[in-house]
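This report concerns only the one structure given below.
Every protein chain of the complex appears in place save one, which is left out.
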Amino acid sequence: MNTPLLQQVLDRTTPVDDSPASHLEVNFGLLDEYSKREIRRAILTAVAVPGYQVPFGSREMPVARGWGSGGLQISLAIVGPYDVVKVIDQGDDEGVNAVNLRRLIVSSTGIPESTTPEDSTLIQTRHRIPEDPLDERHTLVLQVPVPEPLRGVERDMRELARMHAEADYARMWVSLYEDKVRNGVITRTTGYPCLVNGRYVIATTPIPRWDVPRLHRSRFLALFGAGREKRIYAVPPHTDVEPLTFEDVPFEVEVTPGASCRTCSSTESFLVEIPGATAGDGGHWVCSDSDWCRRNRERLQHPSRGDRS
Amino acid sequence: MNLAIDPEARRMPAKVAACRFDALESQAIFKVMLDTTSRPGLILDLPRRIVDRIPSALAPLVVLADVETRVHVIDTPTFAWSEAVTSATGARPAQLNKADLIAVPADGREHLTSIFTFAHPGSAFSPESGARLMIGVNDIRSHGTSDSAGVELVIRGPGVEGERGLCIDGLTEADVNAWRTTNSRFPAGIDVWLTTEAGRIVAIPRSSRLDVVATWPTQERK
Amino acid sequence: MGYAAARGGLKAIEAAERLVARERVLGESQWLESKQMIEKLRLAVDRVMGEGGLWDEHLAASALRQAEGDPIEAAHLLRSYRSTLPRLAYTTPVDVDDLTVLRRIVPAFRNPPGPQLLGRTTDYTGRLLDTDDETSQRTAAEKMAAFIEENVTISKAIDGDAEPTDIRQPRRLLDLLRDLDAVVDRRRTDDPEPFDITRHPARPPATRSARLATMARAETGALVNVWYRNILGPDGYLHEITLGEVRHGRLPVTVIHPLTGDPVSISDVRVTEVEAIEDLNGIDEDRGRFDVGYGLCFGHNEKKAIAMANLDIACERDKGRSFLEQSILLTTDGLDASGFLEHLKLPHYVTFRSMMERKAAIRQFQENT
Partner (left out) sequence: MDRNRRSELLARANSSELTAMAEAFLSRRSIAEEIQVVNPPEVGMVMMQVREPVCKERFHLGEVVVTRAEVAVAGVRGWAMRSGTDRETTLAAALLDACAEHDVELAAEVQALCERTADRIAADERREWEELRATAVSFEELD
């Protein structure tokens, strides 16, 4: 149908926008404003009540639930035109899921991306906290698959709600005690349960225990998004995050004696194992934070260039 | 029907438009709210272009208000902001003790003690139903001086390294006591943003512990 | 080196996308028209709209094409599309009595008031795989079309001989049972606000409106499975449900006209509706009466609506005693379940390394004691 006059009227109604995001073909931050408002309300409650899992009307995102849809919703609800985004998965900026999420954030906002925390303001991550110390400039957004730390000791959601409301964590302590007695160590691996601000027990996503101390009285804001479970929670800066353990049982992070990064020789970062290709090959270790590893290597090779690359 | 000649009704469309923020304005205001909530007592600035067109205390409310929320906005002596806000956002007007979002512009500030008393703190089962208050005050400074007015507070808790001082011209000790009583059943409680007409903003969420360390008479409203 | 895996997930992702795009769009066959899918893969399109919670046949068909026929993936595309749209309005509450039937069967009675209308169905056709080629299938279909033409006599007059509305909108069986005082009366007069599952997570204990909305966009297979488990599974028990009615038909979409303030019907959606009659046999229940469960979902999807109606009444009778409500609210959403399942494919080497470390710590303790 040829309708030039109608087209003219239609074209007239397309708003002229001189904002930095004017070239985008989608809403700034993809979500409609209505969705953002609801996520923002939940985020503010989460910060005001550290560790409480705030229910929210999780939106379906262009990534599957379980692939970071909660973290993505937080990032898109808070991101502004002057942010610089870094996205990692397992510590790696080039991980396939990290790449996918970064593409979505960048393409729907037009903001720059970086792999270096120094240059970033918004860091979305799955399963790691960057090795570099983060500070006031940074907001760390963690993707959470299962936000409920008490699920292992209680299946009924009504009872779980009561336990959190009354800060009744007795059964959690009992389960940790039994674990210790039976196995000699507390066998919790990643997502170690922590008490936030002396009030709520949270699941520290599945970050390794290695990263847990860096949430304690941190200088940055940490926001946790569970899209499928429709929960948002937060650890504000300068807030106590204490791993649940007993006085005589020190909290243990992952350490493998003698292991060092094959690429940068570090023994002070979280290392992951690269198994050998054959039975005789013992394999080796590398840093999980690939950008930190790269800079560490360059620092060792060219000490004069300083920290930046 | 004398609506047509009511000067307030004539101003309404422009004021409603002033209460509509675009995506980037909303983000900028929200970011300031997030930063202040994360660091209670830290003084930041609202975007200039917003405080130029509406009372600054309305900005944080409008950013969060929509058809899902119930709002209680105090009208000022010069304008019915409640109507402008609800028209612009679709939020439902509600009584003080039923409202999710409450805004008290600086020149509508009366009965503040009862507002702190009757604002809904939610419950331990749903802390998210606690009210958020946005209150316009005369002045916000990080510490008291010889010409101070109002109250000087010390804030401790999440988001504060050690403690942080804050001097608020526009609050009385009675206000703060009512506020602390409402927040005494954490995690139930109210979260508060204080703003000045110059666009300064500070947040004191319910997780903060407040102590009044000095008081002065509040200055006359300008 | 046998292959050069480029450092850079982006390059690998783009290469993978190119492979999909080429096959999906090019290949050796014709472009799959949306119209073709709406006509010929009608039930798949309907299922995608139902599970996506969004009615638009063209968008659902596009989603199905893009998802290479995977209905859950297509529902996901539709749902993430709806996250970018504003909600412009709510319809006025549509009374389901306004449903215009395209099909209506009443298993509970031989000759109910109103028709037993089979409509368009293969329920009573042998499930024989048709391996004939296109030409012979076309010839057969053309004969059937001709037969329909010969037997359809469309009345020319507009007034007078139009079918009475009680045939297109037959009285529901539930009302008949009410006339006979054979059913528990649970009609409410307080008209509570419906729970909005798209804005708030529905968690037990939930309202009935939250359960109904959850089931209306649940994944069909998941809902059928929860129903079946409730009947025959380890936590269920066999009980007799009689279907009062199964309907497929059109419901009007009615919004308030902003300039007149009156309701106007701007369009129709097709829905499947089911009433499930439950024989009450609990000690605390009214043994002299039946109770009724209700199912309604977008499109033509009888399996889903039947499961929904059965689970509605099962949940009502359960009264929170079991995990049934939690199962319905938390495990029947196709996107949630499949998304979580598929996320297992993502790298987990950081968490796995942490687990390996604990295993070693436990073994060391075992060796030392």
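Here are a few things to note about the model shown:
Here the chain labels run A, B and C in written order, and each chain numbers its own residues starting at 1.
Please note the rule applied: contacts are C-beta pairs under 8 Å (C-beta built on N, C-alpha and C of every residue); 3 or more make two chains touch, one makes a residue touch a chain.
Predicted, not measured: the structure shown is a model, and the values here were computed from it.
Remark: the absent chain touches shown chains A, C in the intact complex.
Of the listed positions C:45, C:292 or C:314, the one in contact with the omitted chain in the full complex is C:292. Interface note: of C:37, C:72, C:212 or C:307, the residue touching the hidden chain in the full complex is C:212. When the whole complex is considered, the residue among C:168, C:203 or C:343 that touches the unshown chain is C:168.
When you scan C:66, C:116 or C:242 for touch with the missing chain, the hit is C:116. Only one of A:5, A:181 or A:279 touches the absent chain when the whole complex is considered: A:5. Here one chain is not drawn; of C:196, C:285, C:318 or C:342, the residue touching it is C:196.
In the full complex, chain C touches the omitted chain through residues 49-50, 53-56, 58-59, 82, 85-97, 102-103, 110-111, 115-121, 148, 151-155, 158, 162-163, 167-168, 172, 174-175, 186-189, 191-198, 208-209, 212-213, 216-217, 251, 253, 255, 257-260, 262-267, 269, 271, 275, 292-294, 296-298, 312.
By the touch rule set out above, chain A reaches the unshown chain at residues 1, 3-7, 9-10, 12-15.
In this text, only the chains that are shown with their structure count from here on.
Comparing per-chain C-alpha centres with the mean over every protein C-alpha atom, the closest match is chain A. Counted by C-beta pairs in contact, the busier of A-B and A-C is A-C. Centres computed as Cα averages put chain B at a distance of 45 Å from chain C. Our note on geometry: chain A versus chain B, Cα centroid distance of 31 Å, whole angstroms. Chain geometry summary: the mean Cα position of chain A and that of chain C are 34 Å apart.
The set of chain B residues touching two or more other chains comprises 68.
Chain C has residues 199 in contact with two or more other chains. Across the complex, chain B meets chain A through its residues 22-24, 26-28, 30-31, 33-34, 37-39, 63-66, 68-69, 123-125, 127-128, 130, 132, 157-161, 186-187, 189, 191, 205-207. Considering their complex, residues 19-21, 27-29, 33-34, 36-38, 40-45, 47-50, 52, 54-55, 77-81, 136, 139, 161-162, 165-166, 197, 199-200, 217, 221, 236-239 of chain A touch chain B. Chain contact summary for the complex, chain C toward chain A: residues 7-10, 12-13, 76, 79-80, 82-87, 196-201, 203-205, 320, 323, 326, 330, 335-336, 338-343, 346-351, 353-358, 361-362, 365-366, 368-369.
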